[in-house]
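Entry: chain A
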Amino acid sequence: MTTSEKYVTGAYLVVLAVILLYVVLYSLKLARLEREVAELTELARRRQVA
Partner candidate 1 sequence: MSLRNNRAVLLAAAASVLLVAGLALALFWAPEDADQGFSQRIFYIHVPVALTAYACFAWGAWKALRLLWTREPHYDLESYTAVHMGVIFGVLTLVTGSVWAKISWGVWWTWSERQLTLFLVLFLFYCAYFMLRFSVEPGPRRANLSAVYALFGVALIPVSFLAIRLGERFIHPVVFRRDGPALSGSMLFVFCVCLAAMLALFASLYTNELTGKRLDARLRELREALE
Partner candidate 2 sequence: MTYFADVAALARKDILLELRSRDTLPAMLLFVLSALVVFHFSLPSDASETASTGLLWIALLFTALLGLARAFAAERDQRVLDGLVLAPCDRSAIWLAKSLGVLAFLGLAEAVALPAYALFFQPVGWELVAAIVLADLGLAAVGTLLAAMAAASRARELLLPLLFLPLVIPVVVGGVGATVVDDPGRYLGFLALYDAIFAILSWASFEYVVAE
Partner candidate 3 sequence: MKRVLRDLDLEVEEGGFLLVTGPNGSGKSTLLALLAGLLAPTEGTLDVDLPRGRIGYLAHEPLVYRELTALENLDLYGRLYHVRERRETIGALLERFGLWEARHQRVGSFSRGMQQRLALCRVLLHDPALLLLDEPYSALDESARGLVDELLRETSGGRTVVVASHEPDHVRPLSTSILALA
């Protein structure tokens, strides 16, 4: 592959990488949200008991 072809594929890979990075960040956010919901349900249950 000539150098310019390397660059083109490089550019496409960069775009792909950013999208995948975005998906990874999103899974981290989902995990955090899940923990938060669990915490809140626990809080709610404790309030119910009290």
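Candidates were picked such that all candidates are chains of the complex that A comes from, given by their letters.
One rule holds in what follows: a residue touches a chain if its C-beta (ideal position, glycine included) is under 8 Å from a C-beta of that chain, and two chains touch if they have at least 3 such contacts; residues count from 1.
Treat the numbers as computed from the prediction; the structure is a model and nothing was measured.
K.L.:
Once the contact definition is applied, which of 1, 2 or 3 turns out to touch chain A in the complex?
P.N.:
Candidate in contact with chain A: 1, the rest do not touch it.
K.L.:
What does chain A use to touch candidate 1 in their complex?
P.N.:
For chain A paired with candidate 1, touching residues are 2, 4-5, 7-8, 10-12, 14-15, 18-19, 22, 26, 29-30, 33, 36-37, 40, 43-44, 47.
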